[in-house]
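The structure under discussion is supplied below as structure tokens; questions concerning it will follow.
Omission of a single protein chain aside, the complex is shown with its protein chains in their original locations.
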Amino acid sequence: MALKTEEMVLNMGPQHPSTHGVLRLELVIEGEIIKSVTPHIGYLHRCFEKHCEVMTYPQIIPYTDRMDYLASMCNEFGYVIAVERLMGIEVPERVEYIRVIMAELQRIASHLVAIGTYGADIGAFTPFLFCFRDREKILNLFEITCGARLLYNYIWIGGLMHDLHPDFIRLTKEFIKEFRPNLKELNDLLTFNQIFIDRTANVGILPAETAINYGITGPNLRASGVNWDLRINDPYSIYDRFDFKIPVGKGENGTVGDCWNRYYMRILEMEESLKIVEQAINQIPDGDVSSAIPKRVKPPAGQIYSRVENPRGELGYFIVSDGSVNPTRIKVRAPSFVNMVVFGELCKGHMVADVVAILGSIDIVLGEIDR
Amino acid sequence: MGLLDKQFTDDNIIITKVEDLLNWARLSSLWQMGFGLACCAIEMMATSASHYDFDRFGVIPRPSPRQSDVIIISGTVTFKMAIRIKRLYEQMPDHKYVISMGSCSNCGGPYWEHGYHVLKGVDRVIPVDVYVPGCPPRPEALLEGLLKLQEKIRNETLVSKTA
Amino acid sequence: MKNPEEIFEILKDKFGEVIIELFSDKPTESFISVAPLEIDKVCLYLRDKEGLNFKSLMNLSGIDDANGEKIKDENDNEIIQGGTLSVFYHLESIDLKHKVTLKVSTDRENPEVASVEEIWRAADWHEREAYDMFGIKFLNHHNLIRILMPYDWEGGYPLRKDYQNPEFYKGMKVPY
Partner (left out) sequence: MIYDWLYSLTGSEMIAIGVQSLLPLYLFILPFALVAVLLERKVAAHMQDRLGPMRVGYHGLLQTIADILKLLQKEDTVAADIDKKFFDLSPLLVFAGSYAAFAAIPFSGAFMGSNIDLGIIYIVAVTGLVVAGILMGGWASNNKYSLLGAMRAAAQIISFEIPTLLIVVTVIMITGTMNLYTMSEWQTGYFWNWLILGGPDFGIAKILLTPLMLMAFLIIFLSTLAEVNRTPFDIPEAESEIVAGYHTEYSGMKFAIFFLAEYANMFAISAVVSALFFGGYQSPFGYLGNLLEIGWLIPIEQFFWFTAKGVFFVLVQMWLRWTLPRFRVDQLMSFCWKYLIPISFVLLLLVGLITVL
């Protein structure tokens, strides 16, 4: 006679050490096996889109910072590009270079947090602190540039808040020199650790077809073997001037599109970002960073969908303007928001421990999901 | 202070010394609830990380509210979350302290006017001991907030208040 | 690689009445207006038709056009009567590298749009968000409930232009 078993509903979060914020997961489990997962979001819904409708265009920039708070520079970058396209502003060369440097440094900082917290999710706490140590150095670079550590309000429509600090180039070069060995150390400690590979390889496999249908973008899509990066495929700013590769998942330790691949994409992307920063600081021209800042930001009536490659994927801004100083509607296509939809699908049949592994590998930021 | 709290009507040298010892123990071992809300949580994590090292002050994150002494409300509190925060606060055993970190949890921050889903200040649901201003506060500011909390604990007393 | 005009022609031939109009006035991007209840058929065609291959939905966004009549209710709050709510679809083909924008407009009082959730799973949460924020009902969506706001929120749809904050939510004061 078979024993009668019951399914158990386990609520993970909103307060849970590894939900990366205030996500709530409703797991239906049988023993340790996941039957289904329902994510509940909205615990950090801060009404970004409502604020956009009452603020003027420049006033919105600080709010974009607070969406994906791990990649504030990239958020600002995406937003100002959208507004500039709508208004038809050409920005000076120097501004473009500084923006790219900032965005790529931010990408490294953001990936460091993703990797560090992923290590902590799997149970290795030390890489987390190593990553934060390196991230701190990038934050110092941001700090000498604009005075803030996390939320910058540095990239303005048509220009920048102000020019680079005279020491910035030197310090960035020093950082790159220091960071490369640290990245290798991180690889030795975590990436190629056998237990780590056992925990993450062949877990949460996301095939390319499914990924595209679910609208997955960024490192998660590339880990599934799709070569798609907006910096190459739909170039914005001056990314077409740099020589860098787009890492694509190959399934070195398992299947293409598993957690390990998604994790490894971020390591590789950091290396590529370093290359871009190196090239950019060598080529950076002189110039005035505030010459193109418009006195009054009043785009013509119309709508535009503009997107950039954020550390987590495609960040799109859909701006509808009625010709006044504040937009009628801004809808943000937040990469985490879209990437999260597939989560329930990935978890089915895995174990409770895999839920945190998969969640960490998708690398979500709740501020962006809930906005 | 547990069973002895406010049990004494007059102050004397023994009580004062015991008080000092107990206060010292509490203030030097503030276990923080490992719980982040929004942007400030990243700065809170940075404070725990190597560069600023919360552990110097005896602060370690505990995953369960039952084992923590201080809850750092690090970020915007929404209505959906406020209910849970209240519950978490109630689940913590006594001698619990609350640090409200950042403008959002102090007063609603940049979302105070149009935030239809933002609670304008966490002190509308739970009592707050220390407010740390900033958006987000720097790790140093959070450390300062912790020192202020320690100062507050240092002045707690076993003696019941008169009048 | 096709531009919006070509796609518009293809769709016009195929669907006729359903495809309403092509708007294109620079500098903004052009979009094709579609009837709200037929959008799922158009989208399915766009996804599967050889040479179009719109395999991914980049964005789905609700919008309150606020083009109705503004009147005052008994509490002297401005509300909007009549007019339309719209939904924008931004489609993209990863292999052919072309994009198209679709728009549907629906009645403000009874906003109903066919769901494209079955076609692109990415639309699932986007549609729930549009429902949550604007009250646009997506027909045949498998789980159309609030997503960002609390499930028991009774204050209405916050991104509509005439939204009024409730005074309290579960004993917590909403305004500052």
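Residue numbering begins at 1 within each chain, and the chains themselves are lettered A, B and C in the order written.
Quick note on the criterion: a residue touches a chain if its C-beta (ideal position, glycine included) is under 8 Å from a C-beta of that chain, and two chains touch if they have at least 3 such contacts.
Keep in mind that this is a model prediction, so the values were computed, not measured.
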item: Missing chain: touched chains present in the view; value: A, B
item: Residue of A:Y97, A:F196, A:Y264 or A:F337 touching the missing chain in the full complex; value: A:F196
item: Option touching the unshown chain, where A:I101, A:I122 or A:V248 are the choices; value: A:I122
item: Residues in subunit A touching the chain absent from view; value: 8, 10-11, 16-18, 32, 119-126, 129-130, 133, 189-190, 193, 195-196, 198-199, 351-356
item: Positions on subunit B contacted by the hidden chain, ascending; value: 1-2, 21-22, 24-26, 28-29, 49-50, 53, 55-58, 60, 62-64, 66-67, 69, 91, 93-95
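FYI, only the chains that are shown with their structure count from here on.
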item: Pair exhibiting more inter-chain C-beta contacts, B-C or A-C; value: A-C
item: Centroid spacing, where centroids are CA-atom means, of subunit A and subunit B in whole angstrom; value: 30
item: For subunit A paired with subunit C, centre-to-centre distance based on mean C-alpha positions, whole Å; value: 26
item: Interface hub residues of subunit C, defined as touching at least two other chains; value: 148-150, 158
item: Where subunit A touches two or more other chains, by residue; value: 42, 45, 47, 50, 370
item: Touching residues on subunit A, where the partner in the complex is subunit C; value: 41-42, 45, 47, 49-50, 53, 85-86, 88, 212-215, 226, 228, 233-234, 300, 302-305, 307, 314, 316, 318, 320, 328-329, 331, 333, 337-338, 340-342, 370-371
item: Subunit A residues touching subunit B - in the complex, by the definition given at the top; value: 14-17, 21-22, 42-47, 50-51, 54, 62-63, 66, 69-70, 113, 128-130, 132-133, 135-136, 139, 149-151, 366-367, 370
item: List of subunit C residues in touch with subunit B within their complex; value: 148-150, 155, 158, 163, 165, 169-170, 172-176
